[in-house]
Every structure is written in C-alpha cells, then in structure tokens.
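See structure below.
A single protein chain has been removed from this complex, and every other one stays in its place.
By written order: A and B. Residues from 1 in each chain.
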Amino acid sequence: MHTKVTLFVQCLVDSIYPRVGEAMVEVFRRLKVPLEYPADQTCCGQPAFNAGYAKEARAAARRFVRIFESAEAIVCPSGSCVHMVRHHYPELFADESIDYRMRVKAVGNRCYEFSEYLTDVLGVVNIGASFPAKVSYHDSCHLLRGLGIGEQPRTLLRHVEGLQLVEMDDSDVCCGFGGTFSVNYPEISTAMVDDKIDNIVATGADYVTGCDVSCLMNIEGRLSRRNTKVKVVHIAEILASRAGHNDE
Amino acid sequence: MSDVEKSAYRRDARRGIDDECLQSGLQKIQNRFGKGAMHYWAETADDGLRDRVKKSRMETLENLDVVLSMLADNIEAAGGHVYYARTAEDAVDYCRRVAVKNEVKSVVKGKSMTSAEIGLDAVLEAEGMEVTETDLGEFIIQLGEDRPSHIIAPCIHLDRQRIGRLFQEKLDIPYSEEPPELTQAARRALRKILLEADMGITGCNFAVAETGKISLVSNEGNIRMSTTMPRIHLALMGIERVAATMSDHQGMLQLLTRGAALQKLSTYVSFVGGPRQPGDPDGPEEFHLVMIDNGRSRILADEEFREVLACIRCGACLNICPVYGKIGGHAYNSPYPGPIGAVVSPLLFGINRYADLCKGESLCGACLDVCPVRIDLPRMLLALRRKLAYGDPAWQTTRHKWLEAMGFRLWRTLIASGPAYRLALRCAGLLQKPFISKSGMIKKMAGPASAWTRDRDLPPLASEPFSRRWKKKYSQAAKATSSEVDNG
Partner (left out) sequence: MDEKGAFLATIREALGYPGEEVRTAGECRRLFDPGDDGDIFDRITYRTHVEKQSLLKLMMENAVPLNLGVHPVRSFAAAARTIGDIVSAARPEFGDIRQIIQHDDDDIARLQLWKKFAGQAVTVHTSYQADMAVREKAIASYVGITAPRWAVADSATIVEITGPGRPRSTSLLPSVHIALLRIEHLLADLGEAYALLRKNPPQESVVFISGPSKTADIEAHMVHGAHGPREMHLVVIDERMTADRNYQGSGLFPAE
C-alpha cells in the first residue's frame, strides 16, 4: 500500500498552471497513490527569500511547516520549492529552539520533487504514458545543482511511448529567470533566455519540458513573444498523457 | 533618466550584450575554460584536493596574524622590506615614496588587480614616471586606454582586427591581425622597456610564510623580467594571498593553474623574495612587499563572509557564469568582475554602491560548482541581499529598494492568510482581463511587471486556480481512495 502523498503544488501552479497540478493528480491516481491537498497552502517563501527578504520568507515558511508537518510525503512539481524547503528552511530557523529546528528538518526530509518521488521513492519509471513528439529537456538550476536531480526526469521521459528525447546544448545553463532578477535586470534575463531558446530550436524539438514551472513560464513567455513554434509542457503533463489524449 | 540609465550595471550590461565582438570572445573562453574546468573536476582522480585546499585556506585565514608575521620576519631576514598598508591610500603613498626616493623614471608592471584596486598607476604617472603594463593583455588595454574585462584574459572583449589597428596606430607598425605577429610586435616593443626599467611592480599570487618568498604565476615571462631586471621590485599583496607552508602552496598552485586555464602548470612559477645576493648580476637591489588590508580585515571579522578570502583568483567562476557570459567584465565597474567580484566588490567598496552586483545574478549556483576551493558565492550573495533588504549599520548599508520592500510586505500579508491569498487571486483574475491579448497571453503589463512584458509574454492567471479545481473534481475521489486505503 502506497504512502499517502500530500500535494504541494506551488503558488505558480495553483494560480497560473493548474493543469500541471491536475496532471500530477492523474499520474498518482494511475499509480493508485492516495492523495490529499491541504487547501490553505499558499507559497513556500522562495520569491522573498531569494530577493533577500528573509523575515517575510520566514513567515511563509512557518506557515508551510504548520500546514505540512503532519504529512508523510510531500510532493511538489517544482525543484526550486523543494530546494527551498530542504536547504533554506533550516537556515531561516537557525535561531529557533532545537525542537522547532528538528521539526523543520523533518519536513524537509519528507519533501520531494515529483520526478524524484516517482523514480527514487516509488521505484517507478514507466507510468504508461504516451506522448509521440520530439521533446527537449531543460535542467533547472536548483533541481540539478541544488538537489542533484538530473537523471530521474530523463529516465521517466525515455519510458514514455513515442517520445523522442533530444538533448539541447547547455541544457544545464540557467534560463535567466532568477525570481526578481527577471524583472529587475530584464535585459540580462532576456539575453539568457534567448540563448536557451536558440539551443532548444537547434534540436528541432516540438516541445520543451522541465520540472520547474518558474523556468518554463520564463521560457514560454519569451517563446511566445518571439513567435517560435516550440510548445512548453511540464513533465507531469507528459507523464499524464495517454495515447489519443495528448495535452495541447 | 530611464531605469536603465540610472544603473551603470544595467546600462553597461546592455552594451556588453549588444557587443558582438565581446560575445564572441566570451563564448570562446566559456566554452573552453568554463566547461573544461567542470569536466576536469568530474574526471579528476584526486577529488579530495579541493576540500583539502579549502580547509588549509580557512585555517590560514583563521591564523592570519601569525602567518603574516612569519612572512614578514622571513622577508626582512633576507633583506627585504615589508610595509603594512591599512588603506589603499597608505599603499599608494608608500609605493610613490619608494619610487621617488630611488629616482625612478620608468616602471614596468606585471598584471595586478590589486594595483587597480588601489589606483596606483595614476599617482606614479602624476610624478612624471613612465608606467608600462607588460602583460600582453594589459599592455593592449593600456595602449587603448581601455579597462580589463576578465581577470585572466583582460582583453577578451577585443578582436584581432581591433588590436591590429591599435598596434598600427600606437606602435607604428604595418597592420596585421595575426596573433603571432601581434605578439611578436609587443615582444619587441616591450623588451627594451623591460630591460631598462628602474622599478618592477607586481602583484603576488601567493606568498609562502615559512620560506619568506612570494610566488608569481605566469606564461609570458614578463613578470620574471619585471622582477629580475629592474633594480627595485615592489610586490602588492592582499593580506589573504598567503600560504602558511610550501605544502599548502603546492595544492593552491595546482588548483590555480587548472582553474584558470586548464593547465597542469603555467609556463613559469617563480619564487622570489628579498634583494639579490652579493655577486648576482641580476635580481633587484631592493625588494618591497606591501601588505594591503583596505577592508579585508573587516571581511575576515565577519564569519558569514570570511570564506570569500579563500579565493585564489583563478577566474573559473567568470568562465562558467551565464550572467558574466552575457554582460562581460566592464558592466561590473570594479577591478573585480564576475561572480567573485559580485561578492568582493560590495564588501570592499560599499554594499549600497554595488547593490546591482549583489542582486544582478540569477543565483544559478554554477560558480559554486566550478570553484576550485568551493567558495559558496550564492550563499554570500543571498546574505548581501538580506543586508540590502533590511539595512545593516555594521556594514554601513541602508535599505536598497523601498518599493520592493513594501511589495514583499504586502506579499507576506497575502500569503499568510489562505482567504486573503485567494481573494487577491480572484481580484487579480478580474483586473487582468483587459490585458489579455487575442493569443491568450498578456503582452503588456502595468507597474513593476512591465519589465517582464517588455520582452516576454505573461501567461494569464487561470480562470480557476488549482485549489478550486481540486475541491470540485478531486476531493471526493481522494476521500474515497483514502477510505479504501484505511479500510484495507
């Protein structure tokens, strides 16, 4: 019997890309994993933390710990949020009591990124998905360098029926999002995402995918402005696809 | 003034991005040396070397007073002079006094960022001295009245055509754009100057306390000449650029040459210190080591930032950084560019002054991965951002962006309450409607978000957030599955 998974969907997924959350639900249902979703979750605090606003981030973190600490397994479709909870929450609460710090650590230990949870915890690599298309994969910074997750998403993608995985040059180079960086230093951010898109286009891929909605939103926004015909899809959406039911 | 013009960083970043010559040069070094360094660390057998060197660097820093004292004693025992410069002004003034006292007319320089940091050249030139950079890249920069853009390859932003025209004009030679010919022209032009100079001024890659020698790492031979032929050698040394023992030096040297240019060893590594021995036909008559604090002891005192002093100045972080790779070194407007510069420049010269360097990166973490001594630059950038967010009197830092601080205060209020957050989403969902274009994306936003829509479209808020969809579609089913699970 599978452990119940508590969904931590990420604020961007909740508000802008709910279909990513739905895709996660679909995948877990197929694997017969019981789910729960604490409805009053909001944000892990990362946007504030990365911009230097640790006090504000702490408020969000405290709330997160309160909402999620009774969960057995917390799964999130975003590597950067998981990195926040695992690596930065202990820093945020370094001055708290030892008890609280242990609670925070425990929450971090039970928090997983979606692809990581499927391959490393559930031991599943084939979800029975079908997605006939040429797809390129973008390695998000916190996911790859912060959490060490790079093989797991690729393994899952290789087991998707009909999917042709084409590696882009510099898949691990930052897409230029960086949170407030993208709006405070837009010329630099745009120059970086342009390089990323040039690399995607060079592969001839129909889709670009990844495990972090922040990156994908950044890439999608620029693709759209450049009128480039590559579509953006989160890995959960690919894995949720079945033959004849391709996601747009 | 537009937002871009108000920020020298953004303005010069824009210039760098538009400079095709710079972009080509940056791609070359990043592809070869940045990726090459990462590849080397992945393949190398002795992975423990980086950790061992880091450890010895930190231990040296934690005992820096003892180490520097030993170094000074050994240099003085060999007949050298040591000067303790608390500030840039102290250092510059000492150099000037030594030069004036010795009636120096001509100074040759080995590449030294520290000399740029303290502003030495202008002061010596004001005394009527001829100051010539002898490192080829720095020589080219000097001829073109330009600024270096990389700590190892200073003129990577210039192409061979520009250099060819510069040499044609300034060295009065026929135009050539072939690097071997240009290098030969510089060799000829500089040989006489190197042989006849009165004083050689260099930096110091690493001093070795237990031997009283400083080591200088180079490929061209100009530093060897600058420290061998003139009668005075003066070396500038940041207080952190010292190894306790030759054992420590060995590890640091190997990481430096690998990290800088993927070399097992640079062409020349010289160990010098003290005046020539009686009977020696070459070598300086006087040797001076100027130890420079200029804010480093303050960094040392702060345990959050002490680690940055372990830097061996290899430049690997510049070679891997995607931001540096787009904007180039000039945008940093500091003698220290790149990721290391983004931490060191604010700490040395003012956090508010260099606020853009603290905040103008995406925190991708590549610099930490590539650093031979594993300096956690992202961690320190976050710490600097915190100081800018709230101010810090200990570091003379005031709050940086009032509007942004208010924004995050508001954000905190919203995310702290489920109902407030959901209400805000609903309002935003309504307010966005006039901005959504026919394609379904938002093409132009108002306020701070307009910086995003300048170059990118923005996906609109979904008509139904996930939380509502869950409630409608899934919560019943989830409850059912759960009770299945509970009931076995």
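The rule we apply is simple: contacts are C-beta pairs under 8 Å (C-beta built on N, C-alpha and C of every residue); 3 or more make two chains touch, one makes a residue touch a chain.
Keep in mind it's a predicted model, so treat the numbers as computed, not measured.
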Touch partners, limited to displayed chains, of the chain removed from view: B
Listed residues B:Asp19, B:Asp93, B:Glu130 or B:Glu210, member touching the removed chain: B:Glu210
From B:Val272, B:Cys321, B:Ala424 or B:Ala462, residue that would touch the chain that is not displayed: B:Val272
Which residue of B:His39, B:Lys101 or B:Arg160 touches the chain not shown here: B:Arg160
Touching residue (missing chain; options B:Arg187, B:Arg353 or B:Arg399): B:Arg187
Identified contact with the non-displayed chain, of B:Ile17, B:Ala72 or B:Cys367: B:Ala72
Positions on chain B contacted by the hidden chain, ascending: 25, 28-29, 32, 56, 59-60, 62-70, 72, 78, 82-84, 86, 134-137, 140, 153-156, 159-160, 163, 179-180, 182-184, 186-187, 190-191, 194-195, 210-211, 213, 219-222, 224-225, 228-229, 239, 244-247, 249-250, 254, 261, 264-273, 277, 279-283, 291, 293, 297-298, 300-301
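Here, only the chains that are shown with their structure count from here on.
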Distance between the centres, which are taken as Cα means, of chain B and chain A, whole angstrom: 31
Chain A-touching residues of chain B, taken from the complex the two chains share: 4, 9-10, 13-14, 17, 322-323, 326-327, 356, 359-366, 368-369, 382, 384-390, 404-405, 408-409, 411-412, 414-416, 418, 421, 425, 439, 441, 443, 448-449, 451-452, 454-462, 464-467, 469-471, 473-475, 477-478, 481-482, 484-485
Complex contacts: residues of chain A adjacent to chain B: 1, 4, 9, 11, 13-19, 21-22, 25, 29, 32, 34-37, 39-40, 42-43, 45, 47-56, 59-60, 63, 141-142, 145-146, 173-174, 176-193, 195, 217-218, 220-222, 224-225
